[in-house]
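Removed: one protein chain of the complex. Kept in place: all other protein chains.
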Amino acid sequence: MSIEVQNIIKTFGAFTALQDVSFQAPTGELVALLGPSGSGKTTLLRIIAGLEVADQGTVLFHGEDATDRSVRDRQVGFVFQHYALFQHMTVFENIAFGLRVRPRTLRPSARDIRTRVSALLQLVQLDWLADRYPAQLSGGQRQRVALARALAVQPKVLLLDEPFGALDAKVRKELRRWLRRLHDEMHITSVFVTHDQEEALEVADRVVIMDKGRIEQIGTPEEVYEHPATPFVYHFLGNVNLFHGHIHAGQARLGEFEIEVPEYADAQDIPAVGYVRPYDIVVERHRNGTPAIEALVSHIQRIGPLVHLELTRGDTGDLIEVELSKERYWDMQIAPGERVFLTPRQLKVFVHDH
Amino acid sequence: MAADVHTPAGSTERRTALQDPWLVRWSLIIAAVGVVGVLVIVPVINVFYEALARGAGTYIQNLLVDPDTRHAIVLTLTVAPVAVVLNVVFGMAAAWAIARYQFPGRTIVITLIDLPFSVSPVVAGLIFVLLFGLQGYFGPWLHAHHLKIIFATPGLILVTAFVTCPFVARELILVMQAVGTEEEIAALSLGANGWQLFWRVTVPNMRWGLLYGVILCNARAMGEFGAVYVVSGHIAGKTDTMPLRVEKLWQEYNLPGAFALASLLTLLALVTLLVKVGLERKMHGDAAKALQSTSAELLLDARSPLKESA
Partner (left out) sequence: MSTLNHRILPGFRLSLSYALTYLTILVLIPLAVCFAKASTLTWDTFWGTVWTERALAAYELTFGASCAAAVVDVALGLLIAWVLVRYEFPLKPLFDAIIDLPLALPTAVAGLVYSSLYVQKGWFGQFLVPLGIEGAYSRLAIVLVLTFIGLPLTVRTMQPVLATFDDETEEAAACLGASRFRTFAYVILPTLYPAIVTGFALAFARALGEYGSVVFVSGNMPYKTEIAPVLIVARLEEFAYGEATAIAVVLLVISFSMLAIINLLERWSQRYGS
């Protein structure tokens, strides 16, 4: 079942959490809502779930208007950041809860419930913990129980609020992959909220990047990483180098570099900034005809298969970060204190005052 | 040299710089124990001593043989539980409304719940007499319908409920706020309706707090004197609760009888304390600390409306 939100506006008193937000999650996709705290992603998720009511806008499930439906009627599975497991019930009873509270006419028999719950326990690989209480489980185990509990009622849509936020790094990585595999098996339309870009890029089919109540960009992980649409996305996903300059009549001059920017054909000498990723910069010992800027290598750090260089620009003294593969670094034999010449492979120009 | 580990105040190992001299320490301890001994412990011992002064046989006799005393025991055991149940139902409703929602007038409702705490018991009794007594507002109507509230059990229940109204409610509000609503929302998202949510998730989560409120409420209800005194008309054998009966026996200079009955009430108090301490331990750590300081407030007095985000 697909999810669509249209023109959602939500305020809490004087604070606007969501300003005219719209996006779509096609059936069977795993979508990540990614952004810093305060971006409104959790609020948006809760509006989809029916746990908050938007001031304006619509929520559609499979094309049908669900905006006025109560959370009970939406058939969404919600997984909370802090699990919200029922402390006084065993794991089994937790998972069975959704089935047991169904109205009599729709309630499965006790035997059916048992079968269903056991199947889910096996799915999340916790069948040996059925009689334990949540307090006796680890964080990762609790989260899997929470997931199983949400899946027990066969929801059309699965919503997860920072599901791995409360876990330590290693467990987080394991569960993240496990969630991806689970989704590949079950194909339920899922939306999850996270502030961890690595998580979003690794797990999701589609990423929605949000900041301050607005959507900055929607796209596949590759799209948003390789072709960021706004400065915010550039800054938020990975590192970025900035080159300041001006645009005049469709031409951007950023220090030594000139680049065509036809979208600003009638711009009259306005300030602009060029964004470049550290791995999109070519390092050469000597000038070779293409425009390049001079920089002094100040710091070299080897991190696994990559090498991070920190350089200071010759002309402005700004800091530049460059990422090289190990092989390239060995080829060049660069040492701190040396002078090199940098050329960006790809540069995206934005007009704004930062 | 003192250990480097930072020990919280009140822990068993105080660092050397903070140790009071041995003499000071033990003088203070003895003084404190002495004070509590004189004020609290000796009186308790005295109750049992006087009750058993004429032997165990007379003791049992005093309690079981005298029909008025027997009736008083039964009456208290009827009135108090009913008042407690009424207040539990109220407490649950009030706690749900107050702990789970924001609405205009919320502070006023909380203050209203606190009010009985600050009303003197005698005044409490008086106002019900004004309402339901023969010369009261509803007096003639009740008389015409042959209904008795004042000088009868219903009046006792009403006034006891009034006086103990805040106990369960206050406790449940605190517990519900401490537990939070996440599990309830989770239950909602899984398809539970209001009642299922309440009975399967909310109540089990607050069962210890509920028990705590109930035993405090019960202790107060069984021990209430002033309000019941005014409302009951102290007709021996009919409207005397245990505390009233103690007073009557005392007036009649039947000290062994009075003390015998008093010893029962003291036993009740001691059991209440025992259960209370047990519950506090159960409700672990800082939750118990919060309870300790609130039981004082709960059992008798008015405190400010709870500090929630407005």
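By letter and in written order, the chains are A and B; residue numbering begins at 1 in each of them.
We take it that contacts are C-beta pairs under 8 Å (C-beta built on N, C-alpha and C of every residue); 3 or more make two chains touch, one makes a residue touch a chain.
What you see is a predicted model, and the numbers here were worked out from it, not measured in a lab.
Only one residue from B:44, B:65 or B:147 touches the chain missing from this view: B:44. Of the candidate positions B:52, B:85, B:178 or B:269, contact with the unshown chain belongs to B:269.
The omitted chain makes contact with chain A at the following residues, 12, 43, 46, 50-53, 70-71. Contacts to the hidden chain, counted on chain B, fall at residues 6-10, 12, 14-15, 17-18, 20-21, 24-25, 28-29, 31-33, 35-36, 38-44, 46-47, 50, 90, 92-94, 96-98, 100-103, 109, 111-124, 126-131, 133, 135, 137, 158, 161-162, 165, 180-182, 184-185, 188, 193-194, 197-198, 216, 219, 222-226, 229-230, 242-244, 246-247, 250, 255, 258-259, 262, 265-266, 268-270, 272-274, 276-277, 289, 292-293, 295-297, 299-305, 307, 309.
Convention: only the chains that are shown with their structure count from here on.
Chain B has its Cα centroid 53 Å from the Cα centroid of chain A.
On chain A, the positions that touch chain B within their shared complex are 49, 51, 71-72, 76-78, 80, 82, 84-88, 97-98, 101-102, 149-150, 152-153.
By the touch rule above, chain B contacts chain A in their complex via residues 182-183, 185-193, 196, 200-201, 204-205.
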